[in-house]
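Encoded as structure tokens, the structure appears first; notes follow it.
Shown here: the complex without one of its protein chains, the others still in place.
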């Protein structure tokens, strides 16, 4: 987790230079992550599937995608820091849970939710 | 980005073993990231600030927080893979933009949006 | 439902004068409703409970609240029109379901989800 640790350190330095820790309650960080996720969703508004797939090839849209993904990651890192979550370990643990909920032989090629897999 | 690269490789192997790539359009990945962000928000529903701050100390709530943060990260990695975004570089680039929008001397101790900073 | 019917008629006239029906797939309307809900949520970002309760007393914030609530209602009416939903009947039916899930004697003064009510 060295890379995410280094980025988190830069992010906390940015926050502390502005004395913003006082505003970063867990509630506010979660709300802010949701707002950034919405800005990512907004890039798809009124767009067809083909237009959305073409966003990364357009420089301005690609930059917007990068910026919104970055904002989601930055708030996720602040939440992880605040709650003591090791994001990489949490992701691997969740992948293992998902592997149990979606066994390959039942989930292969299916969009069904695990509660509906036969 | 070695750590995120390794996790992304595991995630793509999970996806491909289930033949799910066909469902992972950029639109669907962005919608799914929003739904996972909402599940994180749901953990704060009807809770006071103090109760939210106490979530990480409760084992069941801490696991829920870990799982939802993991889900957000996993979809973010799928989006980054799909669009060719280097997440760490994007986050550092966004932090630099934010540093320009929120100069320390004006933003210190303020919650104002950059458009409202004097 | 006379009042909502009249408003819906005005809304559809607004839409058709601009030839926008072609863009109003059910998916796009649902995404747009979510984006408007997010704009409402954004009014609470970085605000304390007391500051949020004071929003309606501030003319500019009150107007923002009115506009975002209006946007949510307008997309809800478009969704209802598109899907043939009678919103008032649907709301009354849902209230009856909620009354069964949350019986007065068990739910009184409790924030617990119905799955956790004893």
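As written, the chains take the letters A, B and C, and residue 1 is the first residue of each chain.
Throughout what follows, a residue touches a chain if its C-beta (ideal position, glycine included) is under 8 Å from a C-beta of that chain, and two chains touch if they have at least 3 such contacts.
Since we're looking at a predicted model, the values are computed, not measured.
One of B:8, B:44 or B:98 touches the chain omitted from the figure, and that residue is B:44. What chain C contributes to its contact with the hidden chain is residues 1-4, 7, 10-11, 14, 17-20, 22-23, 25-27, 30-31, 33-34, 37-38, 40-41, 43-44, 47, 49, 52-53, 55-56, 62, 65-67, 69-74, 76-77, 79-80, 82-85, 87-88, 90-95, 97-99, 102, 104, 107-111. Mapped onto chain B, the footprint of the missing chain covers residues 23, 28, 31-32, 34-35, 38, 41-42, 44-46. Panel shows chain A; residues 31, 34, 46, 49, 111 of it touch the chain omitted from the view.
Simple rule for what comes next: only the chains that are shown with their structure count from here on.
Fitting chain A to chain B on C-alpha positions gives a rotation angle of 180 degrees, to the nearest 5. Distance between chain centres (mean CA atoms), chain B to chain C: 26 Å.
Each of the following residues of chain B touches two or more other chains: 31, 34, 49, 111.
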